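The next block holds one structure in the form of structure tokens; read it before the comments.
A single protein chain has been omitted from the complex, and every remaining protein chain is retained in its original position.
Coming up: chain A.
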Amino acid sequence: MAGHELIAAQLAILAARLPAEAVEELADGLHEAYADQLRRHGDPDVAARATIAEFGDADTITAAFVRVSPWRRTALMLLATGPIMAALWAATLITGQAWAWPLPTPVKVLYGVALLTVVGLLLAAALRPRVHRRTRLTVIAGALGLILLDGLMMTTALHFSTGPVWPLAAAVPASLIRLLAVVRALPPMLAA
């Protein structure tokens, strides 16, 4: 660790927000920068302040990590395609007379609540640029929830829908594509 309390404090903030390996890398960089500034200025306090100024504050650094993170891209992709998916499934549910499907009302309500929760999680993740670690977990939870909900919706609609085939023929492939996109995005999200 770099040898000044300002640097240690900066690292403590970053450690609460970023993955351990990123913090280790930043710690090495901060140490190098501090040693460099100490050679230039001679005074430890001046050197530490110059190092922080040179590195950028914790908010700037965290926001830069969040901007390039694979999970943020996934959250934005899911939110951007959300309205199209909603329209496709709304058409399927309306033409298939979903209100007449033999499912208990609590199950339907639970599905709706779960869907709203997932959308809320993804929105929260996309709108919080300074909380890297927690937001990553939020997106992973949201993405896994969406896989589950997509799977349930497809199975139920294919089983109970009595309406025309075309809405299902559009909604099911769209959901499958989204499901595959999420599955492909998961490994980099878990590794980030």
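Assume contacts are C-beta pairs under 8 Å (C-beta built on N, C-alpha and C of every residue); 3 or more make two chains touch, one makes a residue touch a chain; residues count from 1.
The rule is short, and it goes like this: contacts and distances are computed from a predicted model.
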One chain of this complex is missing from the view, so tell me which of "Tungsten-containing aldehyde:ferredoxin oxidoreductase", "Carbohydrate ABC transporter membrane protein 1, CUT1 family", "DNA-binding PadR family transcriptional regulator" or "Phosphoribosylformylglycinamidine synthase subunit PurQ" is its UniProt name.
"DNA-binding PadR family transcriptional regulator"
Cross-chain touch to the chain not pictured, restricted to A:7, A:38, A:61 or A:139, is A:61
Residue of A:5, A:24 or A:45 in touch with the missing chain, whole complex considered:
A:24
Interface with the unshown chain - residue positions in chain A
1, 21-22, 24-29, 31-33, 36, 54-56, 60-61, 64-65, 67-70, 188
